[in-house]
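Yeah, one chain of the complex is gone here, protein chain that is, but the others are all in their spots.
Right after this comes chain A.
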Amino acid sequence: MADSGEATASGGTPRRDFLNLVTASFAAVGVGAIAWPFINSMQPARDVLALASTDVDLAPIAVGQAVTVMWRGKPIFVRSRTAQEIEAARAVPLNDLKDPQTDQARIQRDPWLVVIGICTHLGCVPLGQKPTDPRGPYGGWFCPCHGSAYDTSGRIRQGPAPLNLAVPPYAFTSDTKIRIG
């Protein structure tokens, strides 16, 4: 096929090379266009996205108590903090923190702390929701997997986790109700 490759109409690139290039490009675009529906089909489906918000009634939660609710398949910790716990969280100087953030920046209304109950190390659910659970040296949560300790604002204080417990998007829909997501 050496002869056909040398047919240069205008002295530039051989025509065969040009045709090969155009054909290959069209095929590549086609493959990409076909690949996208396959990849996209693996993303969350519409019924999964439709379950993306959860309503929580705060009225039955007494001061010092915590509840766990599900949001997008994940545990959400909702804690009604005592005055001392809030006090402790706000007294910490920012430069003592691994992931510096003020307590005020992490809450919307006192006494409510709402965080995603997933350890930012490797995804275990930390202990500390039940009164009988160990809460670790900082009085918040303690992750038994590899020993990360969180404070009463859900911030990382000790152990391998790099970040504070994340705050999910939520809003107060009334004085005693929030909608997460």
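By our rule, contacts are C-beta pairs under 8 Å (C-beta built on N, C-alpha and C of every residue); 3 or more make two chains touch, one makes a residue touch a chain; residues count from 1.
Keep this in mind: contacts and distances are computed from a predicted model.
Per UniProt, the protein behind the absent chain is "Cytochrome b"; the candidates were "NADH-quinone oxidoreductase subunit F", "Phosphate transport system permease protein PstA", "Cytochrome b" or "Formylmethanofuran dehydrogenase subunit B". Interface note: of A:45, A:62, A:91 or A:105, the residue touching the hidden chain in the full complex is A:45.
Think of the hidden chain as still there; on chain A it touches residues 1, 23, 37-38, 40-43, 45-48.
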